[in-house]
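Excluded from the complex is one protein chain; the other protein chains are retained at their positions.
Letters are used for the chains, namely A, B and C, taken in the order the chains are written, and counting of residues starts over at 1 for each.
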Amino acid sequence: MTYDIYREIILDHYKNPRNFGELENPDIKAKDSNPLCGDVIEIQMKVDAKGIVKDVRFNGQGCAISRASASMLTELVQGKTLDEVRAIGKKDVLDNLGNPDLGPARIKCALLALKVLKVGVYSYIGQAMEKDADLS
Amino acid sequence: MTYDIYREIILDHYKNPRNFGELENPDIKAKDSNPLCGDVIEIQMKVDAKGIVKDVRFNGQGCAISRASASMLTELVQGKTLDEVRAIGKKDVLDNLGNPDLGPARIKCALLALKVLKVGVYSYIGQAMEKDADLS
Amino acid sequence: MNVEEIRRQFPILRRTVHGKPLIYLDSGATSQKPQAVIDAICRYYSEYNANVHRGVYQISEEATAEYEGARKKTASFINAKEPAEIVFTRGTTEAINLVAYSWGRKNIAQGDKIILTVMEHHSNIIPWQLLAKEKKAELEYVDIDEEGKLKTDELDELIERGAKLLALTHVSNVLGTVNPVKEIVRKAHSNGITVLLDGAQSVPHMLVDIQDIGCDFLTASGHKMLAPTGSGFLYARKELLEEMPPFLGGGDMIREVHLRDAKWNDVPWKFEAGTMHIEGAIGLGVAVDFLQNLGMSNVRAHEEKITGYALEKLSEVKGVRIYGPPDVDSRGGVVAFTMDSAHPHDIASILDGEGIAIRAGHHCAMPLMERLNVPATARASFYLYNKEEEVDLLAGGLEKVRQVFA
Partner (left out) sequence: MNVEEIRRQFPILRRTVHGKPLIYLDSGATSQKPQAVIDAICRYYSEYNANVHRGVYQISEEATAEYEGARKKTASFINAKEPAEIVFTRGTTEAINLVAYSWGRKNIAQGDKIILTVMEHHSNIIPWQLLAKEKKAELEYVDIDEEGKLKTDELDELIERGAKLLALTHVSNVLGTVNPVKEIVRKAHSNGITVLLDGAQSVPHMLVDIQDIGCDFLTASGHKMLAPTGSGFLYARKELLEEMPPFLGGGDMIREVHLRDAKWNDVPWKFEAGTMHIEGAIGLGVAVDFLQNLGMSNVRAHEEKITGYALEKLSEVKGVRIYGPPDVDSRGGVVAFTMDSAHPHDIASILDGEGIAIRAGHHCAMPLMERLNVPATARASFYLYNKEEEVDLLAGGLEKVRQVFA
């Protein structure tokens, strides 16, 4: 049944999002919306000289899935190198969410934050993200 | 069966069209085409001071039905007053053709000459033909 | 109107979703189809499928008769003066774009004003944005009041200041608001303003008498009124159609074609280029028969009743906020709402688990979402096959949502 997707952990991240808010002078800042519903996620990061994520925040409006997914993602990237962040994929995000049985429409909610994250990282390192297979 | 429509009389008028050709300095001259097939009929008439059709010709390309119908129509109008010509209707034309069982597409062929005739007469007497119920 | 008997004619209502009977509350997006329409489609393809107008053989004549017959039925359904005032389109969107490209590009010039409302569907916004950008014309928007009704004083003022076109929806697909279009058209016309009415949410649900309303253009979607997808129509006064340049160019819309110019066919065919969706038009004719057999005032009465019941039941659920007019007689069968704890997407997902299909999102009305200051809403929309028990289950589903997000 579809509302099995609303497991405790997702609801917890939705109601108490981690790293929610804004950073002062972030090095990375990216934003995207889900055309289906108009939901918006923005991710901001501070990166040190070695390319390690020092601080991360997200904000925006969204459903439980997109918000929980963003919240979990911020936990995941904290302290990682940008190369490690680039390696994060669809599977990691879904694993994080406990692999809920999301339909094709809701999966876009789950992956919105990942997409925003990648856009931010790729534009920071000055590369097009065209070939990232995880974003199709 | 559909080729019952090709009765002797229709074939005769098709092969030996009456009043086929052109007039010098006609008083009335009108032309129209059938968008379905591109067939064209032109009718020309000479009318005397009393409004009597003195001479009539038709020309153009067309199928057996449109041509026979035009040929018969020229016979019908010869010597008639313009008021009498205006009174000629769909029914007269179909009666003339022997009321063949024409489908909606072919009936346009049968009525093309009548339409041309009316356009000619109405524009000669300076009237719009909008309200002619026989032309819908 | 016997709802159970009607329901039996819609085969999809026998299906289950996640083990529960399907409760379809998204007719505002597209309606379900009765067996009569499905059968008409099968019959068309099994017995007389052929291209129309151009064939002189039997099945083409049958198809042409049914296709043009559907035009007649559609014309009489909205009380148009003649069938030639009906142009078949893919739906409301294509119909509005046709007007914008053909009538609009000819009649709208730099500095001209086009009046819209903040409750318009994107389909009645984007074509005018594109036109305004091309012609350097101006768009003006009428606001809504707290109940979700048009601020008619604001509209009156804009009308008096003058404009070329007023394009507005008859019934809002989010608020449900039924706009007082007859009065609006009267005022607009007395100021020389042409009026396009977006009938996507009215024509399927109530009696729309175009001669009574008096508007210049009306657009509607067949697929929202029991007909196949890809069907819909534009109504336009014949004089307007005759003066309008063609939109799409191609087969069947011409009388003569030469290498460098062409002459157009008569209306409405001038606007029907290429092979049309013949099945769709024929299906629309059958759908119109179906609706007329029931009687549009009965359809409307049924929807008023169920909408009233829904307004009552949903407002009993704690944390639910409903948008649009509170009085049932000034709204259509559309109920948009939000819940304080749950996002519309999550509401829809949880309801889906109960077999209930509602819509969540911006409903192609982003400017209205901005105006209401919400990112999205949930929306239940009703039609002639919905019943009160389904509203009860919807309310029950919302209680579940509340529990999950408590």
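By our rule, a contact is a pair of C-beta atoms (placed from the backbone, for glycine too) under 8 Å apart; a residue touches a chain by one contact, two chains touch by 3 or more.
Predicted, not measured: the structure shown is a model, and the values here were computed from it.
Every shown chain that the unseen chain touches in the whole complex is listed here: A, B, C. In the complete assembly, the contact with the undisplayed chain comes from C:Gly250, out of C:Gly162, C:Gly192 or C:Gly250.
Residue C:Met276 is the one among C:Met119, C:Leu165 or C:Met276 that touches the chain missing from this view.
What chain B contributes to its contact with the hidden chain is residues 1-6, 11, 36-40, 61-65, 106, 109. Touching residues on chain C toward the chain that is not drawn are 11-12, 15, 17-18, 22, 24, 26, 29-30, 32-33, 37-38, 41-42, 45-51, 54-60, 90-94, 96-97, 100-101, 118, 121-123, 125-127, 129-130, 139, 141, 221, 223, 228-231, 246, 248-254, 256-262, 273-280, 345, 348-349, 351-352, 356-361, 364, 366-367, 370.
Residue positions on chain A in contact with the hidden chain: 33, 35-36, 38, 103-106, in rising order.
Please note the rule applied: only the chains that are shown with their structure count from here on.
Set side by side, A-C and B-C show the greater C-beta contact count at A-C.
Taking the mean of the C-alpha atoms as each chain's centre, chain A and chain B sit 77 Å apart. Centre-to-centre, using mean CA coordinates, chain A is 37 Å away from chain C. Rounded to whole angstrom units, the spacing between the C-alpha centres of chain B and chain C is 46.
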